[in-house]
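What you see is part of a larger complex, with each chain still in position.
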Amino acid sequence: MLKIGDYQFNSRLFLGTGKFPNFDVQKEAVDASETEVLTFAVRRMNIFEPNQPNFLEKIDLRKYKFLPNTAGAKTAEEAVRIAKLADASGLCHMVKVEIIGCDKTLLPDPVETLKASEMLLNEGFTVLTYTSDDVVLARRLEELGVHAVMPGASPIGSGQGIINPLNLSFIIEQAKVPVIVDAGIGSPKDAVHAMELGADGILLNTAVSGAEDPVKMARAMKLAVEAGKLGCEAGRIPMKRTATASSPLEGVSV
Amino acid sequence: MQLHVNGEFIEVPKSVKTIPELIEHLDLSSPAMIVEHNEVILQKEERLNAVLSSGDKIEFVQFVGGG
């Protein structure tokens, strides 16, 4: 069971909802992923072209918890406003703090991220914060009381996987709240890697929505997260520089 | 009456006096529409009796695909 604030989840895979080829594929992929948490962005409605379809119409709203992000915010104040708008939907009280500090790398701004997390905690939100893999920054966020720390594996949508497993493992070792690896996951290998390091869950979007076959990839990611979690619990063998025979050395018939 | 909706200045007929009327006039619908009226976010129930005045600033936002 993954517990974040007052919420509990059987699935450790959080799925973003951006950039799927179409709603049918997206619906199938969401089903295949067996996720319980869907992330969304908050944006203006198009008042000149109303009644465009919305993915929320396609799914059973009771089956999922919604995790709106504050993407688009450059400051803590903007992030808090977006979070409050999302909250007014009545769909959720969770928020993913995401304040980008660099348009090229989409890496988070540590100062505004800390500030927004604190403000939203004071507002009573369940706060999951997207952060860099700065180890002390992650600890600072925990000290504020965030409900989950979400360090990036590599830049959003880059698919480079886990560039710095050491920092991730330090963040995980020091953590008293769940660590969800967010951003940069490119393939099931990356998801397994994160879970083997001891992560409590994975948040990904492009790796599934941008795959040639998003539905099949969603299923692969579901299995990968389970494999990684089991692998972490099972206690892997140590790495050794040289070899160790798996067949007996003695008793060879010659 | 002129309103400032989602960053655009639009003219609406006199008949449009409330947020619900504006929503109907704009033919807006969304599984989770969120309304902000002059910087104040309205909870669902508050919308019904939200009266519009000329120059009011209204934001209609919703959940869209995002990661």
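Lettered A and B in written order, each chain numbered from 1.
Note that in this section a contact is a pair of C-beta atoms (placed from the backbone, for glycine too) under 8 Å apart; a residue touches a chain by one contact, two chains touch by 3 or more.
All values reported here derive from a predicted model rather than from experimental measurement.
Composition notes for this entry: the full complex, per chain label, is A x4, B x4.
Just so we're on the same page, only the chains that are shown with their structure count from here on.
For the pair chain A and chain B, the distance between mean C-alpha positions equals 33 Å. The touching residues of chain A, counted against chain B in their complex, run 16-20, 26, 39-45, 47-48, 50-51, 54-57, 61, 66, 68-69, 71, 84-86, 88-91, 156-157, 183, 203-206. Chain B meets chain A in the complex at residues 5-8, 10, 26-36, 41-44, 59-67.
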